[in-house]
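Pasting a structure here, questions to come.
For this depiction, one protein chain was excluded, whereas all remaining protein chains were kept in their positions.
On to chain A.
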Amino acid sequence: MAEERRFLSASGVPIALRRRQHSASCRELAVRGPRLQLRSLSAATSAVWLAAYGLFALSESSMVLSAAIFLTLIGLIIYLHFVKIDQESLLVIGSLGIQVTSSYASGKESTTFIEMAQVKDVVINEAIHMQKVIYYLCILLQDPEDPQGVSEVVPLFQSSKPRLDCLIEVYKSCQEILEQRKTAPQSS
């Protein structure tokens, strides 16, 4: 069963949170940011081409125009493939682990899987960024030597930056599954 709710990100753009429960111990939480707008794309392209045309009028060299076209294409490809993140999702499978996926606008997906034994907890942290205080969700990894210590902090939803209300929803869903591993008895 899937449900979708709308929230706002830390910078004010609308984002959508989609929750799916696949089974009693498996949940998927996906935060989708706004898609690439045709308006901003055409604005950027026209600006670059107008500047190139202006340079061409000054220098009478057609290399400027072809360089501008080339740059625009390369820039667009790099932006879509490496910069613009469409959707960030969290797949929590109790007793297996947590999987964090970022999907880029070009279709590329970059995934990291963290095993349950390494996960200490999932918490909401505060951070001071310039003049703002922002909240972010992060996974605390267990230190193998020190049972009380934390070896690494993995921040989640870095590019969509949801606000506290959205983070609380995600936090509650995750904690429900993480609780199960504490209450479940060990295998016989």
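Going forward, a residue touches a chain if its C-beta (ideal position, glycine included) is under 8 Å from a C-beta of that chain, and two chains touch if they have at least 3 such contacts; residues count from 1.
The definition used in the following text is that contacts and distances are computed from a predicted model.
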*Would you kindly match the missing chain to its UniProt protein name, picking from "Trafficking protein particle complex subunit 6B isoform X2", "1-aminocyclopropane-1-carboxylate synthase", "PIGQ acetylglucosaminyltransferase" or "Glutamyl-tRNA(Gln) amidotransferase subunit B, mitochondrial"?*
"PIGQ acetylglucosaminyltransferase"
*Which listed residue (A:A51, A:L96, A:A127 or A:V153) would be found touching the missing chain in the intact complex?*
A:L96
_Touch with the omitted chain, as defined above, among A:C26, A:I69, A:A105 or A:I168_ = A:C26
*Pick from A:E4, A:E115 or A:E179: which residue touches the chain that isn't shown?*
A:E115
*Residues of chain A (touch criterion as defined above) contacting the omitted chain*: 22-26, 28, 91, 93-96, 99, 101, 111-113, 115, 117-118, 144, 184-188
